[in-house]
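All protein chains but one are shown in place.
The letters A, B and C name the chains in turn, as written, and every chain counts its residues from 1.
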Amino acid sequence: MQIKYFASIRERVGRNDETRELPRSITTVADLLDHLSAEDESYAIAFADRETLRAALDQEHVELDAPLGAAREIALFPPMTGG
Amino acid sequence: MQIKYFASIRERVGRNDETRELPRSITTVADLLDHLSAEDESYAIAFADRETLRAALDQEHVELDAPLGAAREIALFPPMTGG
Amino acid sequence: MTQQILPVTPVVRVQLEDFDAAAEARILSDGRTDVGALVSFVGLCRDEAGRLDALELEHYPGMAEAELRRLAGEALERWPLTGLTVVHRHGKIRPGEQIVLVVAASSHRRAAFEASDFLMDFLKTKAPFWKKEHLKDGADGSWVNARSVDQKDADRWVEQ
Partner (left out) sequence: MTQQILPVTPVVRVQLEDFDAAAEARILSDGRTDVGALVSFVGLCRDEAGRLDALELEHYPGMAEAELRRLAGEALERWPLTGLTVVHRHGKIRPGEQIVLVVAASSHRRAAFEASDFLMDFLKTKAPFWKKEHLKDGADGSWVNARSVDQKDADRWVEQ
C-alpha cells in the first residue's frame, strides 16, 4: 500500500510518501496509525492527536475507523486550510 | 406640489408628471389619491388597487397613510421590478 | 481594543451604458492586502422562450441613485466591508446583456456573500426600476409583474 503524507504530518513524519506491505492484522486506518506509531517516534508524534488527523483512501475522505479494504493508496494529513 | 408617475401608473394616468396647488384639506398621500380619483376616471382607474400602489415623498418610500408634510415632490408607481 | 475600520464610500451608478464587472471588482482589490473575499453578482436579461426583443428599464432619476445609496449604506453598517459597488442600467437591454452589478469586498467571505445577497434582495423590492417586455412580434410591451418570492427573499434579512 502506498502511504502519502501532507503538510504538517508530512514534515513530522519526515517523508512525502512510502510503500509498504502491511501485515494482515491491520484492517483499519487506526490499525495502520498504531502500527506505524509503535515502529518509530516520528510517527507516534505525527499521529498523536487523532482529533486533528485526517485520512483519505484512494483519494476519498474516510473516518479513522474505516476499513482499509482493497485501497491501494492512503493519505494522512491535518485539517484542510484551502480556499 | 410636483407629482410624478412611473411605469403602468404613468401609462394609466396618461402623463409623466404635473404640478398642483393642493387644498389644505389634503394632508396624506391617500387624501391626494382620493382627490385625484374624484376628479377624473383615468386617476380612479390608475389608483384603484391600493395594494399594488407605491408612493415616495421627496424620493423616499412612504406608506399611503403618510402625511405629505412639507414634501415638494410625490411619486406614484407600481411595485418595483428592477435588478 | 478599539477596532480600526476605515470609512468605506460605496460606488453607486445608474447608467444607460453597459458595465465592466471585472474592472469594477479590480478597483476594490487592486493594490490592497486587506481584501480576502470579492463577491460579484451580475444580473442578465433572460429570454428562454426566444420571443423577447428587449427589456425596457424605466427608472425614477434621482431616487434610483438615492435608494441604491441608502441600501449600500445599510449593507456597510451591517457587514465589515472594505468596498462596495452597485451599478444598475436603464433603457433598452437585449437578451443576454447585463442589467445589474453588485460587488462586495471584505476580509472574510461570509460578509462579502451576505452583503451582496442582501443588496440584490432589497434592490429588487426597493430600487425604483420597472421592466417592460418588448416582444419580437412587435406587439405592445407588457410590464413585468413583481414576484412575491422577491419580497420573501428581502424579508429573510429582517427575521434574522
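Keep this in mind: a contact is a pair of C-beta atoms (placed from the backbone, for glycine too) under 8 Å apart; a residue touches a chain by one contact, two chains touch by 3 or more.
In this text, all values refer to a predicted model and were calculated from it rather than measured experimentally.
When the full complex is examined, the chain removed from view is found to touch A, C. In the full complex, chain C touches the omitted chain through residues 21-22, 25, 29-48, 50, 52, 95-96, 107, 109-110, 112-113, 116-117, 120, 153.
In the full complex, chain A touches the hidden chain at residues 4, 6-8, 52, 56, 59-61, 75, 77-83.
By definition in this document, only the chains that are shown with their structure count from here on.
Between chain B and chain C the centroid-to-centroid distance comes to 26 Å (mean Cα coordinates, whole Å). Averaging C-alpha coordinates per chain places the centre of chain A 48 Å away from that of chain C. Not a single residue in chain C touches at least two other chains. Among the residues of chain A, none is in touch with two or more other chains.
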